[in-house]
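Excluded from the complex is one protein chain; the other protein chains are retained at their positions.
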Amino acid sequence: MTQGTQAPGATRAHQRFVWSRLIEPYLYLTPALVLIALVMLIPLVVGVSYSFQSIMLLKPGEAEWVALDNYLALWSDKKFWISLENTLVWTFGSLFFQFTLGLGLALLLNTRFPMKRLFQAIVFLPWAVPTFLTALTWAWLFNPVIGPLPHWLAAIGILPEPFNILGDPDLAIWGPIAANIWFGVPFFAITLLAALQSIPSELYEAAEIDGATAWQTFTKITLPFLAPMIAITVMLRTIWIANFADLIFIMTGGGPANSTQILSTYIFTTAFKKLDFGYASTLAVALLFLLFVYAVVLLALRRRFVRL
Amino acid sequence: MAVAARRNPLLTLGKYAAILFYLGFALFPLYWLLKIAITPDKLIFTEGTAFWPSTTTLGNFTKVIWQTDFLRFFWNSLIVSLVSAAITTVIAAASGYAFSRFRFRGQKLVIALMLLTQMFPLLMIIAPIYKIVATLGLLNSLSSLILVYTAFNIPFATFLMQSFFDGIPKDLEDAAMMDGCTRFQALRKVILPLTLPGLGATLGFIFTAAWSEVLFALMLIRSEDSMTFPVGMLTFVSKFSVDWGQMMAAGVLALIPSCLFFIFIQRYLVQGLTSGAVKG
Partner (left out) sequence: MKKLIAGAGLLAVLLGSAVSAETLKLVEVITSPERTEVLKGMVDGFKAANPGVDVEIVSIPWGQAFETVATMIAGGDTPDVIEMPDTWQALYADQLMPLDERIAGWEHGATLTQKTIDMGKLANGKITMIPYGFYLRAMFYNKKLLAEAGVAEPPKTMDEFMAASEAVSKLDGKYGYCLRGGPGGTNGWIMMAAVMNGSNEFFTADGKSRINEPGSVAGLQFLMDLYQKGYAPKDSVNWGFNEIVAGFYSGTCAFLDQDPDALIAIAERMPAEDFAVMPMPVGPSGKAFPTIGFAGWSVFNSTEHADDAWNLVAYLSTPESNSTWAQRVGVIPIHQGADQDPFFKTEQFKGWFEELNSPDYIPTIMPTYLEQWGYFTSTVLKDSAQEALLGQKSAQELGDEWAAFLTDEYGKWKAKQ
């Protein structure tokens, strides 16, 4: 696409290159970048700087730089390691069920049946419910005095008798996980359904002609096509879940005895009950670091396996 | 796959069982929420596990609407969520377009930065953001929430918009630009009308996210005039008793806008993501 003038081609081309590669894109990106820098990145830098200081919220004047002291304290902090373990259980427990149930729902929605539009609208609703309302409702459902779940669980033998699992240190984490599953299934269902619908139907027809079984169709055609979307959504959702403290905070408050304390809730208590912003920032940086490593690993894996 | 189902009755049975399961799973907690909202106070604990209370009452709803400031909270939330969604969508449309159409220097860095913003717990930056907002003189105003919500949601909204743009062939703008438009004009006149579903879907998604945000609403807004409804609902939890009936009634009322919005846009979300889905 030329401009039809007699200017030296090289300069013209160079100008156009600069424009379309360096300037024009950034014109479109500027509003986003400015806002993110101002509201998120600058505070993030400030937040990270707190981790190298000893800061109590109400005594900012007495803050002092302690370099790596906070990080050393982290290493020997028992509660940190417990929270880390709980974070792993919480994240992967929620993720596994959300993903499989979401995939199942997406596969279901990819078929035909009467009143599908209505069905689809209804099953996506949990994502639209404010999370603290979700937490409250599920807390009620698990309370034997006012909810049916403990009685059902006892009836089918999972619980020896109806009691509130939220008060049992070994089982408590499954309460918020259940609520999180309910909340997160629509996310996977929507994104995976979109990916499913983009698979060309000729592939399925060809497979049928060749006599492939349902399982072979699924593993050789469906999954590979879904892989990129799966990679992104799983990564994003893992990060969101790891940071997601609302459900746990409302349903168990991190207890009993720290059995449901995840890094996010631990950061909250340290920052806002102990008012120790220095250490809280250290915990947050640790969490950030772990998630960053996770993201990098996942992206590297994706590059390996998705060579379509 | 539909063909296989027709042949195997067991599979069909399984399919309908699955449909019922998902339906029940999604609806049951919502049904329970509604049940509590219409149960009179005295019966909430004594008839706790009943599937339907012996007497129902709309008293909780009337109390919430007429006797508390709930309507004002609701209105504030509506303003904040709509404006945030609108502004975010516009900004994300621009950045999503950039990612979709251009290959430029620093692209990977920008993506990494956006990803970074999703990774750290927001509580971390509450104190710095508080100071920034206070310095700008925006404390206690709805604009502070709008500012913050917009910034948070840009990364994911950009991802959504990029997907939608990916689904529209580049040739369309190229053709328009050949006819003499600038790229921006081509975008406005030709492409945007085609991405209306995408815009709607992004709007709805962000509305839902902003609607239920509680942490920053709590920290940045003090006065009752500017409170949003999640914070308002927390006032039902006093040191002395929790007005469960009223709280759940408020919850049901609060559900309505976000669910309505979401029902409306979810179709477009799927549609839009489909076109761009395989990329990423």
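Note that the chains are named A and B in the order they appear, and that numbering of residues resets to 1 at the start of each chain.
One rule holds in what follows: contacts are C-beta pairs under 8 Å (C-beta built on N, C-alpha and C of every residue); 3 or more make two chains touch, one makes a residue touch a chain.
Just so we're clear, the structure is a prediction, and the values are computed from it rather than from any experiment.
The chain not shown here is in contact, across the full complex, with A, B. Touching the chain that is not shown, out of B:12, B:68 or B:185: B:68 (per the contact rule at the top). Within the whole complex, the absent chain has one touching residue among B:126, B:168 or B:273, and that is B:126. Touching the missing chain, out of A:200, A:224 or A:253, is residue A:253. Checked against the hidden chain, the listed residues A:41, A:57, A:154 or A:234 yield one contact partner: A:57.
Hidden from this view is one chain, which touches chain A at 57-58, 60, 143, 145, 163-164, 166-169, 172, 252-253, 255-258, 269, 271-275. One chain is missing from the display, and on chain B it is touched by residues 41-42, 45-46, 48, 68, 126-127, 130-131, 134, 137-143, 218-219, 222-226, 231, 234-243.
The rule we apply is simple: only the chains that are shown with their structure count from here on.
Listing the residues of chain A that touch chain B in their complex gives 1, 20-22, 24-26, 28-29, 31-33, 35-36, 38-44, 46-47, 50, 57, 104-105, 107-108, 110-113, 117, 119-134, 136-138, 140-141, 143-148, 151, 182, 185, 190-191, 193-195, 197-198, 204, 208, 214, 217, 225, 228-229, 231-232, 236, 239-240, 243, 245-246, 263-264, 267-268, 271-272, 277, 280-281, 284, 287-288, 291-292, 295.
The residues of chain B lying in touch with chain A in their complex are 1-5, 15-16, 18-19, 22-23, 25-27, 29-30, 32-33, 36, 44-45, 48-49, 51, 91-92, 94-95, 97-98, 102-105, 107, 110, 113-129, 132, 147-148, 150-152, 154-156, 158, 177-178, 183, 208, 211-212, 214, 230, 233, 247-248, 251, 254-255, 258-259, 261-263, 266-267, 269-275, 277-280.
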